[in-house]
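The other protein chains are all here in position, but one chain of the complex has been omitted.
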Amino acid sequence: MRIIVIVLAAVLAGGAVAVCLFAPGYYAYLLGTLAITTLVGVGLNVLLGLAGEVSLGQGGFLALGAYGVGILTTKAGLGFWEALPLAVLLVAAISAVLSVPALRVTGPYLAMVTIAFGFIVESVSVEWRNLTGGASGLTGIPAPFGTGGTALLACGFCVLALTSFHYFARSPLGLAMQATASAPAAARSIGIGSLPVRTAAFVLAAVAAGLAGGLQAALTGFIAPSSFPFSQSILFLLAVVLGGAGRALGPLVGSAVVVLLPELLAGLAEYRLLVFGAGLLIVLWIAPGGIAGAIARVVMRGESVSASPSNVDLAMSHIANAGGSLLAEGVRVAFGGVVAVAGVDLNAQSGRVTSVIGPNGAGKTTLLNLISGFQHPDSGTVRVGSREITGQPAHDVARAGLARTFQTAQPFGNLSVLDNVRLGLLRGAWRGEGPTALARALRGLSFSPDEHTFVTSWVHCKRLVKTSGPCYLLPQL
Amino acid sequence: MLVTALVSGLSLGSIYGLIALGFTLTFAVSGTVNFAQGSSVMLGAVICHALTMGAHWPMIAAVPVALSACAIWGMVVERIAVRPFVTRGTNSWLMATVALGIVLDNVVMALFGKEPRALPSALADDPWIIGGVGIFPLQVLIPAVGLGLALLVHLGMHRTGLGLKLRAAVENPDAARLMSIDVTLLIALTYAVAALLAGIGGILIAPLYNVAYDMGTLFGIKAFAVAILGGLTNPWGVVIAGLAYGLVEACATTWLGSGSTQIVTFTAVIAALAVAPSGLFGGRTKVRV
Partner (left out) sequence: MPKNLTRRQALVLPVGIALGSFASRYAMAADPVKVGLVAALSGQSAKSGEGITRGLTIAIGEINAGGGVLGGRMLELVRRDDESNPAKGQTAARELIDKEGVAILFGGIDSPVSQAIVPLVNAAHVPFMGVWAAATNITRNGANPNYVFRVSAVDVLVDRALIKHAMASFGAKTPGLMLVNNGWGESNLGGLTAAAEAAGIKLAGSEKFEDKDVDMTPQLKRLREAGADAVILVGNAAPGAQVVKSLQRSAWPVPVVSHWGISGGRFPELAGSWAGKVHFIQTYSFFGPQNDVGKRVLAALMAKYPDIKGPGDVTPPVGVANAYDAMQLTALALAKAGSSDGDKLREGFLNIDSYQGLIKNYTKPFTDANHDALNENDYVMVRYNGDQIEPIAG
């Protein structure tokens, strides 16, 4: 299997080099466009495939990157290799600024912000004529190597991006993004702050698009506002979804369809959007994993869980080895005139199971929400060990060592069991390995070896997955 | 100058409000929006054009047919691009409605042609001159129709049995179902009404803006901005937001030049969302943990 992949990659690489260097300019240009589209797609794959947010404004970042390189080379006299990193930095900065208003919202609201951004960039590039050349755009943008070489450079960046994505999706930050997309509340409960994670995804997507834009400026030598129409942002989204959101090779497959299919059907070029729109619908209906997802299902059966005996002692010692005890004093909260929790004291010793009992409406869930950071108490203090956590948000509380499960259990359905456990152990950290052996051990406690990799709705399994992370447990009634 | 800006702003703004009303209706009942709403605007205008200019029907006959087509289109969108994904529990309806809108635009392009065509109207030929300012009668009719329809929707929601059922479904869909209210049918109905409102908007502006297969895209986007600004749950907020948006647009065009119009309006949208993430008039939605 590995060998097939390596040989295939080598052949494709050889083919790309041959086309870029020896074929007439148009084919190199086509390949370069494919690489650039894939690059934007990889960025969007991080934002959509991992963090679950729809952006219809990637064209805006593409334009910014392109104009950055275009202006720096034609007006400021910089060389391409100096202009490109500067342009990318500019895009990163602008996206960080935009993320402040943008990520306060989600779903269709975020889509609107990204659309608005795209239109603003287009209008500014028309109006700021002294800088951007206005509607006529910029010509004579220098390419580092000529069309073939620049296309090859774009291919190189594209390959780099695709491989990086593969490793990134497995990394702590990548897992955190997927967790936030899958079950935001649960993610907060194990220490993953939603805003920083989504901001990271947003900026990464923008940077990828900006880099692609800079390459496009060099590849075509000419950019104008009309080079970045709104329909292009839709095409990027289409490429990612069609190819398979969240899959490493998804953007490549999707971009190949979007860029190369019109070439094969040159006579029907005017209907290409119709075909793509219909294609997107069909993919969404019957193959939500996209083309790459469908291929993966056929080619790669689920990884079988290793049959090696799990290290039960390691797992048990981790669970038993808890930190300080939980101490709550005088916790009180009122909603309007209704006092939900009136001065509760709670002492839960480590290594023991403590129960909170009460009739319906007594305020048990509210008390747990107050302690674990999902709601703010009006007064009172909460400590874990010697550390005070009163009123802190849930993800900070989780990092202090306190987590909670929910009445309706929410595992991260798009991650494997192992990744669920690893995430819990990471406690919201963005770096670090996450002790894999420990995670495997913990997983082994509740699994027989031939279970399917992805989490199924097993209440027992979920409890274990969620509570193995922090060092303290809060049982639910 | 101010008067012309006011007139253009109010007439455009009421169109945005009309289309945005559709967004609000569907979101309130189902938590989804129809990103193909712009295509409904175009559909109304295109069918009207085809019937009156192509088949030489009188307007009186053409308009109801065009609007029925829009209503049917709305139900089709709900059935194939929204319902399958809502039942699956995903957000894919967002992309699915975008895709369906693209499909309709391009089908119309293939059938109607790629050039913009005119829909002449007696209401957009001879202007009234009021105080040295020229106004087409159509530009007065549009806000009147827009506000009238908003009022009609409001009355429908609050004074009819159907409206009562709709409001019940908005408050608590599960309880509504338990009381034998067919929530699914109601959702389909709101999509039909939303598309109908958009179609009316399209027919009203066609004599001023000309009819083309891509005329709806920008309208849909701006109407969505208006719906968000108004808060996706407040119909009157949406109407006011629409008028405000239209006025801002007209003033920007008049005094800053039309190149900067979109910069001003879309920046205002982003700023408004930064300040009020649920829209200027929308309530905060509670997230139950």
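By letter and in written order, the chains are A and B; residue numbering begins at 1 in each of them.
The rule we apply is simple: a residue touches a chain if its C-beta (ideal position, glycine included) is under 8 Å from a C-beta of that chain, and two chains touch if they have at least 3 such contacts.
Note that the coordinates shown come from a computational prediction; the quantities given were computed from them, not determined experimentally.
Colleague: Would you mind spotting which of A:L78, A:A92, A:A278 or A:A294 touches the chain that isn't drawn?
Modeller: A:A294
Colleague: I'm checking contacts with the chain that's been left out. Which of B:S68, B:T184, B:N210 or B:T267 qualifies?
Modeller: B:N210
Colleague: One chain isn't shown here. Among A:V88, A:V126 or A:A348, which residue touches it?
Modeller: Of the candidates A:V88, A:V126 or A:A348, A:V126 is in touch with the missing chain.
Colleague: So one chain is hidden, and I want to know which residue out of A:S136, A:T163 or A:S379 touches that hidden chain in the complete assembly.
Modeller: Within the whole complex, the residue contacting the unshown chain is A:S136.
Colleague: If I consider the whole complex, including the chain that's not displayed, which of B:A118, B:L152 or B:V275 touches that chain?
Modeller: Only one listed residue reaches the unshown chain, and that is B:A118.
Colleague: In terms of residues, what is the contact footprint of the unshown chain on subunit A?
Modeller: Residues touching the hidden chain, for subunit A, are 4, 8, 11-12, 15, 19, 23-27, 29, 126, 134-137, 139-140, 220-224, 226-227, 229, 260, 263-264, 269-270, 291, 294-295, 298.
Colleague: Provide the residue numbers of subunit B that touch the chain removed from this figure.
Modeller: Residues 1, 4-5, 8, 113-118, 120, 124-125, 127, 129, 134-136, 208-210, 253-255, 257-259 of subunit B touch the chain that is not shown.
The definition used in the following text is that only the chains that are shown with their structure count from here on.
Colleague: Considering the complex alone, what residue numbers of subunit A touch subunit B?
Modeller: By the definition above, subunit A touches subunit B via 52, 54, 56, 98, 100-102, 104-105, 107-109, 111-113, 115-117, 119-120, 122-124, 126-127, 185, 230, 234, 237-238, 241, 270-271, 273-274, 276-278, 280-281, 284-285, 288, 369, 374, 406.
Colleague: Which positions of subunit B touch subunit A when the two form their complex?
Modeller: 33, 35, 80-81, 84-85, 90-92, 94-96, 98-103, 105-107, 109-110, 114, 217, 221, 224-225, 228, 232, 259-263, 266-267, 269-271, 273-274, 277, 287, 289
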